[in-house]
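A single protein chain has been omitted from the complex, and every remaining protein chain is retained in its original position.
Chain lettering (A and B) follows the sequence in which the chains are written, and residue indices restart at 1 in each chain.
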Amino acid sequence: MAEQHTPILPAFFPGGIEPEEHKELTSESPIRRLPVPDVLHVPLKQHIGNPAQALVKAGDHVRKGDVIGKPEGFVSAPVHAPTSGTVTAIEDYPAPHPSGLNGPTVHLEADGRDEWTELDPRPDFHKLGPAGIRGRIRQAGLVGMGGAGFPTFVKLNPGPDRAVDTIILNGGESEPYLTCDDRLMRERPKEILHGASIIGYTVGAKRIVVAIEANKWQAISAMLGASVGWPQIEVVAVENRYPMGAEKQLILSVTGREVPSGRLPADVGVLNQNVGTAYATYRAIVLGEPLIERVVTVSGEAIREPANLEVRFGTPIETIAAACGGYADLGRLIMGGPFVGSALHNTDPPMVKETNGLIFHARSQVPNEPVMPCIRCGACVEACPVSLVPNEMYHLARNKEFERVQDYDLFDCIECGCCAWVCPSNLPLVHYYRYAKSEIQAKERQKEVADIARRRTEARDARLRREKEEKEAKRRAKKKQTDAAKAESDTTDPREEAARKAADKRRRMRGKSPQSSDDGNDAEEGDAEGPGTAATSDESNQR
Amino acid sequence: MAQAQSRTPSLAVPSSPHDHGGGSVSSVMTAVIIGLAPVSLYSVYLFGWPVLFLLVVTLAAGLATEAVMLRLMDRPVRPHLLDGSATVTCLLLGLSLPATTPWWIAALGAVFGIGVGKQLYGGLGANPFNPAMIARVMLLISFPKELSTWPAIKPLFSGQALSFSEGLGVTFAGDKTPALPPDAASAATPLGHLKTELTMNLTVEEILGQGYSHTQALFGSLSGSAGETSAVLVLLGGLYLWWRGVIGWRIPGSMIAGTAAMALVFNIYDPSAFPGVAFHLLNGSLLFGAFFIATDMVTSPTTPRGQLVYGAGCGVLTYIIRTWGGYPEGVSFAVVLMNAGVPLIDHYTRPRVFGKEQAGGPPVGSEE
Partner (left out) sequence: MWAAILILGGLSLAIGLFLAFASRKLAVEKDPLVEEIDARLPQTQCAQCGYPGCNPYAEAIARGEAEINRCPPGGQETVESLAELLGVEPPSLEGEERPPSVAIIEEDKCIGCTLCIQACPVDAIVGAPKQMHTVIEDACTGCELCLEPCPVDCIYMEPIPETLENWRWRHPEKQEAIRDEASQKVVTAGG
């Protein structure tokens, strides 16, 4: 058997955990294609970076694979019509996001013909050259299929000063429940390796390593079988330990290279791609098909018939659930794996490019253990695959000590969830880190906005001063109205005047409650006093 | 049907991870209590009823204090009372006292340990010092005579055993006469005996020749506080905790190694004045401290290197206090002293972060 020939590489990263896998729910269900639903809601943001701009309008007819959203900026990806039909609206719709907010979405009514737009298959990808392949991968809307959703073409362009010698094809899939990569490797290994060889050619890598967790021995043997005839491809088994599928942890375990903090794998000559991305690359180049569907594991204790489905993007989760026999006693819906996936508010959102799993947890699986204080047991320190000190970070984040929590390497945290999983006090540790990270980022944005405002107000002050000086100069040149000039120099700064008025207004507002009388006062005051500068009184005279 | 369900607005939407290993504070504490069971039972057997009464008194006083304090601070009483942390503290305190300690001293210790040592600092998880040890240190300083009077061993079911009512008398009435006739009122612990005799210009060999053997220390037929008696049973409990993953090897290992290293060096330097490694390891509460006291999660470091430093510090300090200090045993002082250094130790022993030269430092491989 395959697993006897393949040595198992141990997990080189610190910490890690071994949770229950629950993979048996779906590991033996072959990939099944879900029929195209009648109505699709295709979000314009299905990736990291800027949302795409809608190219279609209500009433437009589109064919399968037509671009309906064009990328906005460098880190962005286009969105394609998942089937042929009519655009009914471009409207906000619930996004598959933990916030439960809406995002811009193209609503599509399928015509049932499901006809392709013109495709341009290029089995002879060598003729395209690396730049040509990158361009096509960008046009095909490829993003990382492992759950992060980072545009693939950006990754394939490591820059001139970074030489990539090794591609790691990530078949780790160390999260519980998920089996979509496992099934893909078992059922379509040739296509995956073909895609991997295209990626290898594009970045000029000599070596392609397919890394698969040791518990997926059928996938290992399938990939080994398919790799015959590809001398540059090797298949290795890696230890079964979460988070083996995390990029930097896998790279360390496979190559022994440690990606520096804040840097990219390409800095150590490695490119890490999910097997699903390699498969999508194959379809994008060899078949010319843009990314419009993917394999998703539908699993969990609350769904009646767990399955692996190939689903068009934009299909509502409710429709997917119905195709799996529906659900009962649903307590929590997770998009992605249970460790890094997001809990969704309901089953309305559609599935998108980064949806590798939909896990329907029963009510009894939703935690209601009491949250206890941290008892400093240190289990989180031992479990952390980045060697952070999660208990200290927790205290700092909880007390909003945002500067100190960054000294504790908050931004090196990969949010894998190991610390919270082992925590005997049931503390929502990762939530605290996410909270601290988003607060820090929001503060930085606020600071940028404040800096812009400061610069603008300084520029304005300078302009006003200049204008005033110019006016003064003119007046002196006239040398006629000396008295008027004196009066002018007494007038106060317009903003001081405004401040005084604003203060008056607030005083009045505190005194009177009705809005209407307030408005009356405003108008009255505006008319009576008029603005303070000479320039403005000119304007009001004009009026 | 499914449609109707999807419209229910409130599926739980916590942050990931959406899975939990299942551990809990109470399961940790339960494991510690189980680990303490062999020593406690053996101690009841060795010293008879007074030990049982002593444990009951510390538990009752400690839990009552916990409940009152939680109520005063307006915190949920039941979950915290049932989490087992106060029970562990009280057990540890009870086991570190001499069997004949009067009930009011034990109760005072428990009230102080839980009330001042734990709850005044903010309750579970917030106390810098081990509450059981801070209570014991307080008692040792306040009542040196009572806390250093060790009863002779009178196993249950043997001819010397105290009856139930005699036991009651010892714990609650301060009775000494029936149980402990003046001539045999107390038996010095080996450490205490050694300390007094060394001041009389005897050599270690001469002193220990007077009826001490390592086997006795191993199986606990020598006098001492309840937890000190049998090295074998302490080890058994400690191994259980290690197997359950409640304690790591670092703190107990480095604490034992710390004392052993000191003992080895000084024993080689002058065997007549400094007893050997085995004597130090098997006597007193070193093993008990290494497995049950120093490993207290709240008051020990969380970083791996920090745990080594802390354990070694406890071990070395224990030896120093035993050998040159005013008391024959130093585990409680050593642990409390090292507790004070834990925040500092934790700060300076943070592990090297993945991809960085050091915690909080620059990325690996960066020039400079």
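The rule we apply is simple: a contact is a pair of C-beta atoms (placed from the backbone, for glycine too) under 8 Å apart; a residue touches a chain by one contact, two chains touch by 3 or more.
What you see is a predicted model; the values in this text were computed from it and never measured.
Engineer: For the chain not shown, which residue from A:A95, A:A307 or A:I375 touches it across the whole complex?
Structural biologist: A:A95
Engineer: Looking at the full complex, which residue from A:R33, A:R113, A:R456 or A:R476 touches the chain that isn't shown here?
Structural biologist: A:R456
Engineer: Among A:P37, A:G85, A:G103 or A:G300, which one touches the chain that has been omitted from the display?
Structural biologist: In the complete complex, the chain left out is touched by residue A:G103.
Engineer: Just the residue numbers, please: which parts of subunit A touch the chain that's not shown?
Structural biologist: 45, 51, 95, 97, 99, 101, 103, 331, 363, 366, 368, 371, 398, 428, 431-432, 434-435, 437-439, 442, 445-446, 449-454, 456-457, 459-460, 493-496, 498-503, 505-506, 519, 522-523, 525-527, 531, 533, 535-536, 539-540, 542-543
Keep this in mind: only the chains that are shown with their structure count from here on.
Engineer: Tell me, which parts of subunit B touch subunit A in their complex?
Structural biologist: For this pair, the touching residues of subunit B are 1-3, 5-21, 23-25, 27-28, 76, 79, 83, 85, 123-126, 248, 297-304, 307, 346, 350-356, 359-360, 363-366.
Engineer: Would you pull the subunit A residues touching subunit B in the complex into a rising list?
Structural biologist: Interface residues on the subunit A side: 13-14, 17, 19, 98, 100, 176, 248-249, 252, 258-263, 318, 321-322, 326-327, 330-334, 336, 338-348, 359, 361, 366-367, 369-370, 372-382, 385-389, 391-392, 407-409, 412, 415-417, 420-426, 428, 430-431, 434.
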